[in-house]
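Yeah, one chain of the complex is gone here, protein chain that is, but the others are all in their spots.
Labels A and B are assigned to the chains in the order they are written; within every chain, residues are numbered from 1.
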Amino acid sequence: MVRCILIRGSGKGLKEITNQVTEQVRESGIENGLCTLFIQHTSASLLIQENADPDVCHDIENWLSRLIPEHDPLYTHTAEGPDDMPAHLRSMLTQTSVSIPVQDSCLMLGTWQGIFLFEHRRNRSDRRVLIHLASDG
Amino acid sequence: MVRCILIRGSGKGLKEITNQVTEQVRESGIENGLCTLFIQHTSASLLIQENADPDVCHDIENWLSRLIPEHDPLYTHTAEGPDDMPAHLRSMLTQTSVSIPVQDSCLMLGTWQGIFLFEHRRNRSDRRVLIHLASDG
Partner (left out) sequence: MVRCILIRGSGKGLKEITNQVTEQVRESGIENGLCTLFIQHTSASLLIQENADPDVCHDIENWLSRLIPEHDPLYTHTAEGPDDMPAHLRSMLTQTSVSIPVQDSCLMLGTWQGIFLFEHRRNRSDRRVLIHLASDG
């Protein structure tokens, strides 16, 4: 059972999607099982991180921007703009798929965990995240 | 079927948990399927790495400590101590979930692979790792 959520483009950075995923889990009627998220892009990725203090997301964005600057003379893949190759590198360092157990129809996230779409490009493309739900037993 | 293992706090660094996971697989009675681990934290993570030479874990810890130093003036999320924001960044670069096939009741790890809990904080909190086991057919 594969569902898809479309995340409207809103520019670079971490965008929490926990509520959208939770809603899909609820609508599916699954009680116990495994929820696997898969993002169909190579310039945006997935991350499970702290969703309590927004400073964490802010610092993550700034740290990656410093580690992987634009206009690095190392890049040869530059035709699509200065943020394109950094976006591929940032995607590489984070996740294309993550799996979260489901119990009693709830995602078993930790107290401080949220699910984020990590947009690595400045352009505001929409992004597709697939949600596979496997039911136990 | 979700199980949970509690890892007693023991400070920063890689702590092998292969035996605890293997024991849960054995106790579950699963023969063939998929074992998915999920850590319910954002300052500790999961890693599958070489478990033969302890120097590998030692070098990994030191390399990450150098790449992501404490007291970086970039950080704004500093209220919980100098090792807090580095812990989030180290978690981002490693794994929140990993999946390992199971055959004949054994985790199909490679010869040199071990499963590690990667503690990124100096404080000695206990950590929870969920184990989802899905049986084939």
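The working rule: a contact is a pair of C-beta atoms (placed from the backbone, for glycine too) under 8 Å apart; a residue touches a chain by one contact, two chains touch by 3 or more.
Computed from a predicted model, the values in this text were never measured in an experiment.
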Per the touch definition above, residue among B:Q20, B:T76 or B:S99 touching the missing chain: B:S99
Sites on subunit B contacted by the missing partner chain, in the whole complex: 32-34, 47-50, 53, 55-56, 58-60, 62-63, 66, 93-95, 98-101, 103, 108-113, 134, 136-137
Chain not shown, touching residues in subunit A: 1-2, 36, 38-42, 68, 72, 74-77, 79, 85, 88-89, 91-93, 95-97, 99, 128, 130, 132, 134
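Here, only the chains that are shown with their structure count from here on.
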Computed distance of Cα centres, subunit B from subunit A, in Å: 20
